[in-house]
Every structure is written in C-alpha cells, then in structure tokens.
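Step one of this worksheet: look at the structure below.
For this view, one protein chain was removed and the others were kept in their places.
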C-alpha cells in the first residue's frame, strides 16, 4: 500500500446517537458518510476527535467502526482512529479496524499521566507490531495531553516500520517546517488545524484532515484544487472566504458545532454525548449566518 | 455528615495489578490500605490519579472500589475518585461508591473536548443529584485538561447542595487565596500538589491529599502536627527534609514512582499499566537514596 | 558588612515628578522616604520598579539616587536599584550609588534581546567587580524579559564575590524551595511578589521587598512580626486582611496605584510618567474603599 493513498481532503464524520437509546444511530451514520463521499472528499476518517471516539464504550466503538468501514465500502480510503488510554485496548481496536477493512489507523497518544518519550515509543511500537496496515501518527496536545516534538515524531517514522504518516494539529506551522527538514520532505504530513489550512498546504502538507466538509465540502475541495493548480491568489481568496466557518467550528468544539450545522442543513444527527452540550440557540444562529454567507 | 470529616493527611493507595492476569491484585491492594491506616493517615482516597483509575475497565473499577471501601471498614473516612469522561458513567460510579459505603466522592472533570462552564456545572450537578454523600470537587488541569477558575469553583460549592469540599492540584497558591476570599474562608480546601504542602497549610488548607504516605507516612503526619501546633520553624524543617522525595514522586508520575518505592520497601505491587512504564533502574536507585536519607 | 543588614520589610519609595517641569520633585521624594522610615520599615529600596527607574534619564536617575540615599541618612539600610539595559551604564550607576553611600545595590538583568546565561553572568560579574558593596540579584521576568533559573542564580551567588542576596519576584514559591535546596538555606532570599508575602516567609524568606508600606505600613510590619513570633494563625489573618490591597496594587501597576493611594492619603506625588497613566477615577475609588476597609 502506498503512502499516497491519502492526500487532499480527509473528512471526519460525526457519530450520531439515537435520541431514545443513546446508542449509535446507524442509519444517520451511514447517511453522514454518504454525503461526504458523494461530495467528493478524498478519504474518510471515522472515530476521530469529531467522531466522539473518546466518549464511546468499547462495544459502541466496535459498532461504529464496523458500520463506517463497511459503508464506505472502498469508495475512498479509510483511516480509523483507534486511540485509547491503555496500550492493550488501543491494540484491540487497531486489530478490529484492520479486520473490518480499514486502509490505515490513526493513533493519538491519549494520556492521563504524562507519557515519557520511551512510553510513547513503546505504545506506538506495540500497536504497529500488532497490525499490518499503516499508522498515521497524530499529534494533538490540546486533546491528548501529550506533546510530541517533531524530532520524536521523525524518529518514530524512521524506526517503526508501519508508522508512515504524520498528522499535526498543534496549529504551529514551524513544526511542519522542522518535520520537513528532518526528513528532507520525505514524511507525508497532514494538517489537522482548520485555520491553518492555507499555510499548511503552502508549506507542503499532503492533506487536510478536517470535519469542515460535513458543512462546506465544496469550499474545502476548491481550496485544495487551487493549491494543486498553483493558483495562490485564488487559494487565498477561497481560504479567507471559509475561514469564519473554520474558526467557528474549532472554537465551539467539532462534535458540538458540526452536529448543529448538520441540523441547520436538514440532517438531524442528535446532540453530542454528555457532558458535551448541544450548541446554544444563539450560537446556532451565528453558525447559520456564517454558512449562509458562504453558499 | 460534617465537612470536618476530612482533614490532615488524606492518603492515596495505588492499585496493584496481578503480574499474570493483569487484573486487580486484591491481596496487595488490601495490604497497601492496611499500611496506610496503620501508619495513622487521617483518610483514604482510593481510585484517584495515583490509583490509575483512568486506566481501569468498568469492571475493574467496581472491583477496586468495593475492595477498598470494604477493607478500610470505617477505620478512617474514605473519599472515592469516581471521575469519568462521560457524565453517564461518572454517575454510575458515584452511585456504586455510595452503595459500597464511601463517605464522599471526589470528582475531576476529565475532558477530551474542552468543557464550557455550563458543561462543567451540569456535569457536577447531575452527579450530585444522583447521590446523597458529599462531593469533593477536584481541579487538576494537568491531568483533566480542564481548568476551573476559583470563581467557578466557589459558585458550584454555593449552588450545588452536596459539593462541599475543594481539592486544588494546580500548585498555584494564589488560587487558594482567591477561594478563601470568595467564601470568607468557609469552603474547606485541600491541597493536591505535594511540593506546596507547607505553604498550603500556611494558607489555611484543611488537608493534604497525597500519595507520599505510601513511602514516608511519618514525615507527612509530623508536618501536619507541627502546623497544628503552630510550630512554624519545625514545620519548615520537616518540609524541606521531605521535599526531595515529594519532588521526585511528582516528577516521575505517582503510580510509577510510588510502586517503585513500595518495592524498595519490600512490598511488590507490580508495575503501572501500559503505556506507563515501571521506573527505570537508575531512577529507582535515586529514589532509594532519597528514601534512605529521610529515614 | 553582614548579609543580615537586610531583613523584614524593605520598602520601595515612589519617584514623584513635578507637575510643571516633569522633573524629579525633591521635596515630595524626601517626604515619601520620611513617611516610610518613620512608619518603621526595616530598609529602603529607591529606584526600583516602583520608583520608575526605567523611565528616568541618566541625570534624573543620579538626582533621585543622591536625594534618596542622602535623605535616608543611615537611619535604615538602603539598597539602590541600578539596573540598566547596557552593562556600561549599569556600572556607572552602581558606582554612583556606592559613592553616594548606598549599602547595597539591586540588579535586574533588563533586556531587549534575550540574554544567554553567559551574557547574564558577565553582566553581573562586571558590575560586581566595579564596586565593593554587596549586590542583591533580582529576578523578575515580567518586567525584565529575562528569567533566571534558581540554578543560575545559585551559581552566581557562589561564583561572584559580592553577589550575596537574591530577590525573587516571579511569585513561584517552588523557586524559593529550589534556591533553599541548592544552598542548604544559606542564600538569603527576599520575596518581591506581594500576594506571596505569607507563604514566602513560611518558606524561609529573609525579607519582603514591597511598595505596600507606602499605603499600609503597619499591616506589613505586623505580618512580619507575627511570623517572627511563630504566630501562624495571626499571620494568616493579617495576610488575608491586607491581601485585597496587595492584589490591587500589583494588578494596577505599582507606580500607578501607589501614587493614587498616596493622593488618597493626602500626599500629592503627581502621576506616573507617560505612557503610564494616572489611575482612573473608578479604580481610585475602589482603592479608597480597600484602604478604608483595612484601617
């Protein structure tokens, strides 16, 4: 399998919950995935931060993974978030994802106690050795509580066979520079910070991992196309056009704002799981205005 | 039940795992609790950060809670950590702890997505309404990812009936000052930052929540006694004497260092759960030297 | 000269400016110093942060130093702030202060470009070699832009002959602990963070460098006396009583708030120098209420 499997717009579906049972709402999940694939995104990334993976029981996680991978049905590549606090359960999930047909897994080193570099390396190694599909290493200290330096990241890509891609969500463009320098541009890196979409592509990112396509798929795809075509002025204009939406969904929390935005677009996918709250009416109105402005 | 139930040295037991099964090691857990009670600590706080609560399955958590509360057997008061990422499971644990005989529960607002103040308040309220025993609100952004301001904390103590105590682990003495000022000294606050033990007592803390008694119970108790007796010079000398140990266990991670220290003292309680690693041989030797210096 | 020359309450006078000429207002400066000495403070520290030293021309600095040292007239010891961005001018000021009769000088490594450890050490060494009186090393990254680690500070005290005292204004009690540990309690350290007054004394500080005595001399002296007498409960009560004033003057900027407070007490010492503004009427009213509450 080639590293080039993932590029462009890699979209995060939400995980809808049934209003009655609070369990996974399968039909709504399938519909969410269909919308993204039909809109033309280049890959699907279920059970990431947007997918409220951290809030699911193991049984729910398995169910959502199976539905998601099965329903994409190879129309586009799938990278599944398998992160868990314990190495044991992360391995279990990685194997489950591979069995269910995932093209790759994404691994964030979630922590309660801060992890040492040795602990992080062992965590990734043990997961990598348990599966055959590639790993997208994911750095997002704001949610994981662990910040991996570009040096540590480059070392793991070099030393652990199937760690082949890196997703950076710190929003710090200098880390992408360092990563580029440490590997002579040979490590494919993906940007996970929405308001950095333009500049990460300028700096050489292979793709943009984002929940935005749930609401504004066309704009994200056009931005990527403009960059590919070397049309910098057009890319900049497209970026500034969608930036208010990108900032809004980041600031309000992705599950919360994306679910509210989907409802505004006529797709009721329920609320995020408690303690997360549904977006307030005021904020929903602001989001509605932002979405209308970019139609 | 009086708020004064908790004061002085509130000790955290570790959670030992069986080397074969990786499950809870009941006999070792009971022995750990006995040592703390026999050494004279004023209360026991199972399933906190030190107890690797975040790394346990629900079944394991229930087992450890039942063993711990049952084995303390009212010799001293027990406050059980019931924190969970979802409100639903935090409520389940809180009820379990109450049924098992806990005197109070400790609640940290663990997060993946940052929580708004409204989300935090609802989380505490729903837990509080589900039980009858008091809640010790716990602020520790380094592990939870959520930082509650003293203003928010004071508001919850005021507004939610059985939130009656506050544990602060930021290590920022100014927050204790603000909390004192917001409530005219009426909210009992507990210090959860080991290297702040002396000054938090000086500032009026009711107690010190700490894993240190697993290794140096006598010194922690003598510090508290000196403060109670108004012997500031003696308290200062006792504090600086134990400070190297306190700094070491904080920096190395409490489950990791306390388990290593217990082994040094002849009590083999196994390693922390992966991805956490056992303390390295070098670091264990340094810990051994520090412990010997304070005998 | 003994290190014990400085202990207890070390008070910062403001530098009053003449409303007409914008130059140093000598009579008002002398009166400010007299009030502090008469109120019983243990030492005077002219031309520190509170004294707007950074905003003075060289000629003005010399004038203020000469007036201050001369007017204290050995009634209490004097430590003069001689900090300047260039080593050359810092040396010039240090020599001037020594000639004028200062007992010690206080040196903050003011920076524009961040200084390396080697640059900091050379700066202190060259000043030290140019004078015979002791140096109080001063760490205050919020105003200087340079943060010296306790390790670096301890090294300079050890290696540079007349660097004998340390003033810490970071408000981080752990730095005082480290300093204590690095020198077995042998380096006299002074607290420069007003809201840390109680705990710094608990941790062993020799003195409190503060502008508060301009407004509430008695309370600061009583706090020190209670600590000296080992009356911790009384010290705590005194501290919490004055804390609102301490927080207010810190937050509003010392020259701004102290000058406003002095005017409230009937001593018109003018406004701080532009771009600093006089305290607003609203804030002045709040300060008035705080001061009244502690009479």
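Assorted remarks:
Read from first to last, the chains carry the letters A, B and C; within each, the first residue is number 1.
As a convention for this text, contacts are C-beta pairs under 8 Å (C-beta built on N, C-alpha and C of every residue); 3 or more make two chains touch, one makes a residue touch a chain.
Predicted model only: the values in this text are computed from it and were never measured.
Although one chain is omitted from the display, it touches the following shown chains in the full assembly: A, C.
Shown as candidates are C:120, C:157, C:216 or C:235; the residue that touches the absent chain is C:120.
Residue A:203 is the one among A:203, A:225, A:264 or A:294 that touches the chain not shown. Of the listed residues C:31, C:85, C:100 or C:130, the one in contact with the hidden chain in the full complex is C:85. The set of subunit A residues touching the chain not shown comprises 171, 173-174, 177, 180-181, 185, 195-196, 198-199, 202-204, 227, 230-233, 235-236, 240, 243-244.
Where subunit C meets the chain that is not shown, the touching residues are 22, 49, 54-55, 85-88, 109-116, 118-120, 122-123, 126, 142-143, 145, 253-256, 272-277.
The working rule: only the chains that are shown with their structure count from here on.
A comparison of C-alpha centroids places B closest to the centre of the full protein. Measuring from the averaged C-alpha position of subunit A to that of subunit B gives a distance of 35 Å. A separation of 52 Å divides the Cα centre of subunit A from that of subunit C. Residue positions of subunit A with contacts to 2 or more other chains are absent.
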